[in-house]
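With one protein chain withheld, the remaining protein chains of the complex are depicted in position.
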Amino acid sequence: MSDFLASLPAWWEVIRFPLGAALCLAGGLLCLVGTVGVLRFPDFYTRLHAASITDTSGATLLLLGMAMMAPDWMVVSKLVAIFVFIYLTSPASSHAAANAAHTAGLQPLIGPVSTHDKEGQGS
Amino acid sequence: MAMSEPDIGMALVNIVLLGLLFVVGIAIARLRSLFAIVMLSGIYSLVSAVWYVAVDAVDVGFTEAAVGAGMSTAVLLGAMLLTSRTAKPEKSLRQLGPLLVCIATGIMLIYATVDLPAVGDPNSPANTGVGLTYLRVAWFDTGIENVVTPVLGSYRGFDTLGETTVVFVAGIAVALLLGFGERSLAETIRNEDKSLPKATTKPDPENEETDA
Amino acid sequence: MTAAALIAVLFGMLLLLIRAIAGPTLYDRVLAVNSFGTKTVLALGLLGFVMGRPQFLDIAILYALINFVSTIAILKFFRYRSFQVPLVRRGQGGGNV
Partner (left out) sequence: MKGARVAYFLGLLVALVGFWLGMSGHYTPLLLTLGAVSVAVCLILAYRLDIIDREGAPYVRIIGFALYFPWLMKEIAKANWTVVKACLKAEMDISPALVKVKTACVTDLAKVTFANSITLTPGTVTVEIEGDKMLVHALYEQEAQPEAFDEMDRRSREAADGKRRPA
């Protein structure tokens, strides 16, 4: 056991770059998925939900991956600052957008959405 | 210099960024809704700042981020308040002049790039003149690690003071013109609108945009 | 692989651009710009790692702040038609804002 613990830092040095890069790639793909949702969803309020994928899981995975690859603690602290900023500000701006649209009288689409919209990609 | 070594990832990143800038530029030229244009100019600033960082001009990227994406969007929106919401379509004949000016400027800029030294060239003026001296003595003179800061704040202190004054005066002038204060010009105009019925009825942005 | 992640984020930006250009409502555009800003923050961070100099994360922090401020400024502007405290009460003045 102590053997394993002693060799842990060395292992960590080996795996952190591939692991971090893989997390970054997953986060980047999640950002892409969120954007696809922003393009496909039928109205503003539903697009807001898709955009929040980028803000939450995409950002988390990307920042986590970057933190794994970080060369020193300074970079990690900056990444933590970015994480905190994003998590504090993104719900505020989402809410501000939704609230402004609602106040202006933009009516949301309610009820099941048929698949054969013009954006729908179903064959 | 990241660009000196042939790196396919960075090359792709540069291509995508410049492609984004191109698409945004074309869209700004083609769109009629002024609000969309303001939003797209904000996006243009964001992308160009990323590109500045990608070509190692971090300080320019900082400026672009603060001024282009933050301040100018707000100022343009304030300016939009004073005019209409859509641009009138221009006659195609009258678009010819600006197009020619753009093409001429582009050709001149491309012609000028021929004279530029290669990236990281040790014999370029930036690396032989006063820049090298700054790099040598800045740390011992001031104790600030980032070279740009002592150059701007210390060696060219008066120059920077003048620049800051100009920017400050410009900001005050814009604020006075657009009216961010209590007696804003926008408010005056709106009151005039209300007192004069049917003088200039602005189209409502929401309805107009929703119909599109 | 980090470069691949960066390019994925940049393509996400490209797709968001379509939403920003297409609209249709102004709030869609605001949403697109806001999401674009978040992606810019992430892209800047990744760019530092791709170029091997993660010390430039400060600019990403600056962006995270500016993006928030400008989104709030735009929405406040369209809610109140001004950058100051509410001048126009709801349902009065410039249209239905």
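Chains: A, B and C, in written order; residue numbering restarts at 1 for each.
Heads up, the rule we're going with is that contacts are C-beta pairs under 8 Å (C-beta built on N, C-alpha and C of every residue); 3 or more make two chains touch, one makes a residue touch a chain.
Bear in mind the structure is a predicted one, so any value in this text is a computation, not a measurement.
As for the chain not pictured, it touches chain A at residues 30, 33-34, 36-37, 40-43, 45-46, 48-50, 52-53, 55-57, 60, 74, 77-78, 80-81, 87, 90-92, 94-95, 98-99, 102-103, 108-113, 115, 117, 120-123. Where chain B meets the chain that is not shown, the touching residues are 143-145.
Heads up, the rule we're going with is that only the chains that are shown with their structure count from here on.
The geometric centre of chain B is 16 Å away from that of chain C, both derived from CA atoms. One inter-chain figure worth recording: chain A and chain B are separated by 28 Å, centre to centre, where each centre is the mean of the chain's CA atoms.
Among the residues of chain C, those in touch with two or more other chains are 2, 4, 6-7, 11, 13, 25, 30, 32, 67, 78, 96-97.
Multi-chain contact residues of chain B (touching two or more other chains) are listed as 206, 210.
Chain B contributes residues 2, 9-10, 12-13, 16-17, 19-20, 23-24, 27, 31, 33, 35-36, 39-40, 42-43, 46-47, 49-50, 53-54, 58, 61-62, 65-66, 69-70, 73-74, 77-78, 81, 180-182, 184, 186-187, 190, 194, 202, 204-207, 209-210, 212 to its touches with chain C in the complex. Those residues of chain A that touch chain C in the shared complex are 18, 20-22, 24-25, 27-29, 31-32, 34-36, 38-39, 44, 47-48, 51, 54-55, 58-59, 62-63, 65-66, 69-71, 74-75, 78-79, 81-82, 85-86, 89-90, 92-94, 96-97, 100-101, 103-106. Contacts from chain C toward chain A in the complex involve residues 1-2, 4-9, 11-13, 15-16, 18-19, 25, 27-28, 30-32, 34-35, 38-39, 41-42, 45-46, 49, 54-55, 57-58, 60-61, 64-65, 67-68, 71-72, 75-76, 78-79, 90, 96-97.
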